[in-house]
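One protein chain omitted, others in place.
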Amino acid sequence: MARAAVVGAGMTKFGVHDKPLQELFAEAALTALEDAGVAPPEIEAFYFGNAMGGQTENDTHLGPKLATHVGMAGIPVQRFEDACATSSNAFKNAVEAVEGGHHDVVLVGGVERCTPKTGKDTAEMTRIFGSASHRQYEQPTGLTFPGVFALFTKRHMHEHGTTERHLAEVAVKNHGNGSLNEKAHFGKSTSVEEVLDSPVVADPFRLMDCCPFSDGASAVVVVSDDLADSYDAAVDVAGVGHGTDIVPLADKETPHVTIAARNAASEAYEQADTTADAIDFAEVHDCFTGAEVLASEALGLVADGEGGPAAADGTTARDGEIPINASGGLKAKGHPIGATGTGQIVELTQQIRGDAGTHQLDGVERGAAHNLGGDAATTIVTVMEGR
Amino acid sequence: MARAAVVGAGMTKFGVHDKPLQELFAEAALTALEDAGVAPPEIEAFYFGNAMGGQTENDTHLGPKLATHVGMAGIPVQRFEDACATSSNAFKNAVEAVEGGHHDVVLVGGVERCTPKTGKDTAEMTRIFGSASHRQYEQPTGLTFPGVFALFTKRHMHEHGTTERHLAEVAVKNHGNGSLNEKAHFGKSTSVEEVLDSPVVADPFRLMDCCPFSDGASAVVVVSDDLADSYDAAVDVAGVGHGTDIVPLADKETPHVTIAARNAASEAYEQADTTADAIDFAEVHDCFTGAEVLASEALGLVADGEGGPAAADGTTARDGEIPINASGGLKAKGHPIGATGTGQIVELTQQIRGDAGTHQLDGVERGAAHNLGGDAATTIVTVMEGR
Amino acid sequence: MMSDGLTHGEWSEAVADGELLGQRCPDCGAVQGAPKAACPHCGSTALETVALPTEGAVYTETTINVPPAGVEERGYQVVVVQLGDARVMGRLRGDAVGIGDRVALSDSITDEDGYVAPVFEAV
Partner (left out) sequence: MMSDGLTHGEWSEAVADGELLGQRCPDCGAVQGAPKAACPHCGSTALETVALPTEGAVYTETTINVPPAGVEERGYQVVVVQLGDARVMGRLRGDAVGIGDRVALSDSITDEDGYVAPVFEAV
């Protein structure tokens, strides 16, 4: 028995969108509803993720605003914010709500506008993203989010011999994957040389190691296991694990081991009665190339220390042993914060259905999504399977 | 059978607190844990509310930060934001999580710092509070939150003959109640003349019709019905109703009728198998005096149009037929946005236990809490009863 | 059938041009003053863009003396105006009005982020 099922999925292209949040969200939500064959009044509750609308455009209490806009005024609505894991947390709570019998058919989704073109400039956005680090014990040092993951990655390099070239290989792989995905922010391939020639943001990360600031939205329709068979193309939610860790990062026992991800993955695999070996493909949170290395290892998809070499030797390529970020990942598909988590769920749904179009993988039956927030102190891992 | 039970409750004084959010929250959370006789590692999940930490102090992803601070790193944590209904929504989701069997013992709480003394000035806070109104169709008019409720109240006055003196009577009652509550922001009684002499903020509201900007925190320990009897002083959560409405407010069918509150109340009463007549006391969301008038009517505690006269003639006084806001309400107890909802749950818990100290009501067995967000487009009504 | 898709951008241009656009739901008949992707009453996505009357009666109003940061004035009136079957919020300019008074669209104002609001005056 599945915990729940996804019966409809939709997302906007991730990139630059100069329209209000409700209009951007409607594009994803109405696509998901249409995909599910569900009309707005059939949705019983809305689980919504947006990370920073208050900070970027003085826009809060967005749940009822967006529910109204897509024809669902009246139903219970809740907004989640857990930094970059925002909409995965909305998804987890939605899965629990249908599993617990509180609702049968719910909408889950997220939206965000982060591009300097449609909002604030790079320095101001860097400060806003930095709000997820500890206000008293980290922000005063001038730490940024590239800096957070640079601190983890430098230690990983020290302990495992991961190199800047390994990191560049992750960027090259994900740009290549993104070039096949029409929804991706970046449509161009790149090369190791191009990555290593780009300017340093926070060493060891260069500009091409970092995901872009994106605008975008994503949404899925989630139903209870009981109801799933009455929809055309249900995909099972077999497990959702949710771990947290100590903040600030200096107090974590072994920061680069990302223990929250390891705990979330174990929990998700156990619920799904599966193991890392049985996962056919994964979407992981590669906000920076080093983050993909840590995540691949934390999920057990590659051995500890092998995250970098796995990208370099093709193990995690789309035709490799365990394709990671076939969508392009955050690195190339883009990272509209509050839309990223459910964006991964959209990707898993479409790949498992065989609906992923130009970037479809061959014969994938079971996928994992890994979405983290802040300094990885929130991590949610989801396992989905063909029904 | 109850939906869940509250077995521990704690809150800070609402007022001015010049300390970081985690320290303010810990004061409420550790009190709630001690009250429940529960150690931090026994808590299985944390449902957390904060409305505007990102906007006021560049502090987000607060869930794991606060969980770490109070000894709960590792457990699943989710932050909610639904404007002023933020922590009630966290509470509703927590009740559903224990009811659905996902967790047995959870912590719910909220924290906020809003005072100009510890943060931004009045004009900036007015803009930040305004973020809950529609960014495109309301904020450009220069609308503020006193303005939102002034628009509702003016129409109510037009239709029902509610007067400015009626509104002042609400303020006088709640200040009187607050003067008995050591946790209240305002400790002084006032008079109708003093209220009517205070400067106009947004007519018909004068300064003394408006709740203060407060700092504060509140927390409760929620357990499943099965487990409740193993705690010393469990109070049942008999019903939690959650309604939403159309935004922007001009598109609501009858704005001052606050339909989300009526729907939430019906749902909560039905779950609790009770009626408005059987409610012994209520805490309602009196961000402005007019909001208490609308809420009293929406909950069916007084007849439509009688909210104002009921305050004036003592019906809603602490020794009246249906005491409303015996704590002082938002008006006098204070309104630290993200802490307000669970603050009401703390009050209901203590009153029903007979633990409310200097502001204890006589023989109350069943209470209702009404917490709204934005222009009342989110409303959550909770019914609690002695076990 | 999908909505003809009135956007905030189109609504704003109309306001700046002295027109008010709303949406009528062909399924339940409700008329909205602010553009949406679906009818908030029945969920229909077949909303039709309609021109709203630019003159109507004040449904409710308030005068704001404590403005948000970014607004320089004080003591300005915000009104909700009944325009046929729809209601629209705007700023009032000129003589103060009360509930029931007739007002007409006269201008628009633009906030610091470039968002517009209708301005009404008593007629």
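Each chain carries a letter (A, B and C) given by its place in the written order, and its residues are counted from 1.
In this text, contacts are C-beta pairs under 8 Å (C-beta built on N, C-alpha and C of every residue); 3 or more make two chains touch, one makes a residue touch a chain.
A quick note: this is a predicted structure, and the numbers were derived from the prediction, not measured.
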Just to confirm, in the complete assembly, which displayed chains does the hidden chain contact? A, B
Listed residues A:30, A:184 or A:201, member touching the removed chain: A:201
Which residue among B:9, B:32, B:51 or B:73 touches the omitted chain? B:73
In subunit A, positions touching the absent partner: 121-124, 126-127, 130, 134-144, 146-147, 150-152, 154-155, 158, 199-204, 246, 248-251, 255-256
Since one chain has been left out of the picture, which residues of subunit B touch it in the full complex? 19-20, 22-23, 26, 30, 39-41, 57, 68-73
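Methods note: only the chains that are shown with their structure count from here on.
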Going by the contact definition up top, give me the pair of chains with the most C-beta pairs touching. A-B
Cα centre of subunit A to Cα centre of subunit C, whole Å, reads 38
Residue ranges of subunit C touching at least 2 other chains are 8, 40
At which residue positions does subunit B touch at least two other chains? 127, 130, 134-136, 139, 246, 251
